[in-house]
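What you see is the complex with one protein chain gone and the rest in place.
Note that the chains are named A, B and C in the order they appear, and that numbering of residues resets to 1 at the start of each chain.
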């Protein structure tokens, strides 16, 4: 797939196996995403680039039942996000939890602990007619559920 | 002159001898303009209506060398304010100093201490085609200069 | 170091007031609080203001009197009132000032907040992707909490129903119609598992509190309420917070937990002594989680406690007796002072139809907001 990333330095692109670009602190080792000028744990400047694993599990999720306002610039409906659409916190084992759009899912099959993998998806067409792409997570048929899959609670 | 006042309760209108409507504090006697819910000196609520004298002298002034932005809604140029236009603080003897537009003046004849009188002037035409009027102060040929007219300084 | 007493409270009811400036509402709340305390504005040594929409709440002096006092404006989102109370408390403790006014006022005219993500240290793409929304964070946080601790959606509905029931008997509430759990569950799903009626809405209003050196409180009132402590905290690395593009796997408590711990410690009072709580219920899920975060129960006990009515006005530990944010809406700068207004009203036994059967002695007020700030205050009579 071609396309221009929604932001520089966010994920490796173009790539057959894209990865999110995080930061790793030289002092305390904390990971962060995206990479910032400083470490969010200890404040040391200049975390170095760290490519985050492309597979993980769903730590939590919610639906979004209304279209967001500005500065949202994606498409809603036909060819874009459905309403409701879904967002989650994805745990990359041993690394970090990343907030992301969830694609290829519905309220019925979303489960905390389900395996997910990073995908790059079309986002919008920019003023110059180029396709802008962004990252999301999609169900990973080859993945493993997280070890803590048991739901204590039940939906009402 | 006809016309709709720019705001209610600001000056008596229609009137051959319009007056600004201020407030007088029932507790400490302080005057204010416009009338507010509370006394600006002691905070007592409910100042009563006080009609402010229509004649005074110029306590200070300045020019305005650029057109103001929103929420300004008057006309600039033809039939409206000139650029520069003039604004001053007008002392009503024994009562209060009122900030106001100055009309019928130029930089050459403006002098601190000069006598002024209240006038009601056209301001703009509203969405319904009505003429909106507001208050200003104009030179008062019958008035007296203030007692402290002597300028210590000189313009550069 | 002087103790700090609250001797007057005033509220401009929260709601919708087209054409009425926020500062006008603020002036009315200030006058009510001063009258309640029997303090003249000219006797007030300092003031603290808080607002989102009005940059400089100190401009209210044009309405209530230009006395020249120091008037500091603070802003920490939904936790603004905590910062304001903390500052007021410090000034009295330093002994420089004896009487102060704390004022919150705001006017949010419909719809959710919009802002520039970079003003919250979030990247631009985060906003472009529709992620710069607070409500979806609350949906994610409670969804995980339900998974971990067995909280049910029925419990969320019960929390919201209690809020509307309390609002119905509070003449100053914004939402005064009781809603059933069924109606709440059947309303539109905004952010799973949170439905429309489980959320509060931004609105308009003002609240004010007069504080003084406790040594002189008896001059003004027979029923002083003491502000024992106020603690504010930001989030630590590892807490799962609003507008976070990522979170660490190492888990640390939410800022409310840290603030509560500090507030209890400073007050020398434990959570088991609390008899009334005002908690940040931006949505029903937040009230459930904040109950545990301020130590009123263990994680997971909320289902049974709430089903048994423990958090209703006649229950063991009433929460949000005036209907909270859900029934009052949230004018951000004023919201936390409404909490204090309600605690003081209950502690004085003047809450009318919603008065707790036993006038409470110890109360806690808790605030939480973007981008991850919390405030907890402990009050006693």
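By our rule, contacts are C-beta pairs under 8 Å (C-beta built on N, C-alpha and C of every residue); 3 or more make two chains touch, one makes a residue touch a chain.
Remember, it's a predicted structure, so these values are computed and weren't measured experimentally.
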### Message
Let's see if you follow the contact definition: name the visible chains touching the chain that is missing.
### Response
A, B, C
## Note on the structure
Contacting the left-out chain: of C:60, C:81, C:198 or C:260, that is C:60
## Note on the structure
From C:74, C:225 or C:319, the answer for touching the chain not displayed is C:74
### Query
Among B:12, B:45 or B:63, which one is in touch with the chain left out?
B:63
### Task
Extract the touching residues of subunit A with respect to the undisplayed chain.
36-43, 45
### Contact set of subunit C toward the excluded chain (per top definition)
1, 21-23, 52-56, 58-63, 65-77, 83, 86-87, 90-91, 93-94, 115, 118-122, 231-239, 252, 255, 258, 370-373
### Message
To test your reading of the contact rule: which positions on subunit B touch the chain that is missing from view?
### Response
6-7, 10, 22, 30-34, 40-41, 59-74, 81, 84-85, 87-89, 91, 94-99, 101, 107, 112, 123, 134, 151-156
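Basically, only the chains that are shown with their structure count from here on.
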### Task
Could you give the separation in Å between the centres of subunit A and subunit C, each centre being the mean of its C-alpha atoms?
33
### Summary
Averaging C-alpha coordinates per chain, one finds the centres of subunit B and subunit C separated by a number of Å equal to 44
### Summary
Taking each chain's mean CA coordinate, subunit A and subunit B are separated, in whole Å, by 61
### Query
Residues of subunit C that touch two or more other chains: which are they?
none
